[in-house]
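Removed: one protein chain of the complex. Kept in place: all other protein chains.
On to subunit A.
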């Protein structure tokens, strides 16, 4: 127990046998906080209808820091985990029935809306009957998160799509010098479809992707399903990567050009062909710091082979692959995540497999069902990031070794204290 990096603190099973998939998890960053107190049944309490005891947020309250909440989709519903101070609240999102099965999901705020929630669904009649559903909630800054979740289900824009949807993704793009949030949807037609909200009609409309992401526009020629997409801004770089069903992996590095006021591609996009479908791509920095420039690497997982880290992808593109050992022993690798699990300032890689094994750099953890998604956030707002593992039928919430965290934190505080004392002594010496 002592040496374990993580211990499971709760398992929340989807109700009525729902299942998730590799597109079923989203972290939502907002200033909206929880407005409900801790329930006596926590953590197994589930809120299914609008909570009557929730009030409107007092106007005077300051906007607090960005808080992360968690959304996980199963075939027939969405489970929301609203983080709160010392606990979290679980909500089963009331979405209208008859929308069919959920394929993929994303949740994010934009410049116009406090909460945008998108789903792709399929009506199960075997036909290509797919829809993209966009729920958005404006003027919710004075709402508590729970209220916002129940309010958002009220309005929905439905867009019929003529292809099989894959991953839903959102990213910021620059339009006439202003930052806009766009929605990207990968499809089996080999294309990445870009949707933007029309400011006058408030409707989401498809726009050509070429003007913003030339790499993604060129992919439709390969006509292979795009399974995974990653767009990440680190410093003045923007890395765009896409992985296909047929194993093709594309990457394009863009750099911010102040004369243009936007990111421009540095070189021609690079690509390699792997042997199996690409299940996930994560671009990450070796350091957990957001500003200091650690090395930028790209982790790619695929269905059959070992996971690959393309080291220094920003400098040498796809030319320096490093293969992760052991991870192919447990069936397909479906997902990956990057977090600092031991607070040493360096990020670690976490791999989730269909073979139910979670590999946290060197520690392994077994689960009872295939692992589809991994994420990390501070769900109970105690300063420690929980690890979220979505397996086929439910969500596992794991806490890092808190005793280790305690030791580590005391060490850091002691460090600061000694620096502080040293400074004080020096000052006293000088003033005497």
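FYI, a contact is a pair of C-beta atoms (placed from the backbone, for glycine too) under 8 Å apart; a residue touches a chain by one contact, two chains touch by 3 or more; residues count from 1.
We take it that contacts and distances are computed from a predicted model.
Student: Can you pick, from "Mediator of RNA polymerase II transcription subunit 27", "NEDD8-activating enzyme E1 regulatory subunit", "Exosome complex component CSL4" or "19003_t:CDS:1", the UniProt protein name of the chain not displayed?
Tutor: Missing chain, UniProt protein name: "19003_t:CDS:1".
Student: In the whole complex, not just what's shown, which of A:158, A:175, A:304 or A:412 touches the removed chain?
Tutor: The one listed residue touching the chain not shown is A:412.
Student: What residue numbers in subunit A mark contact with the hidden partner chain?
Tutor: 1, 7-13, 41-44, 62, 64-65, 85-87, 288-292, 340, 343, 345, 356, 366-368, 378, 380-385, 391, 394, 396, 399, 402, 405-406, 408-410, 412-413, 415-417, 419-424, 426-427, 429-431
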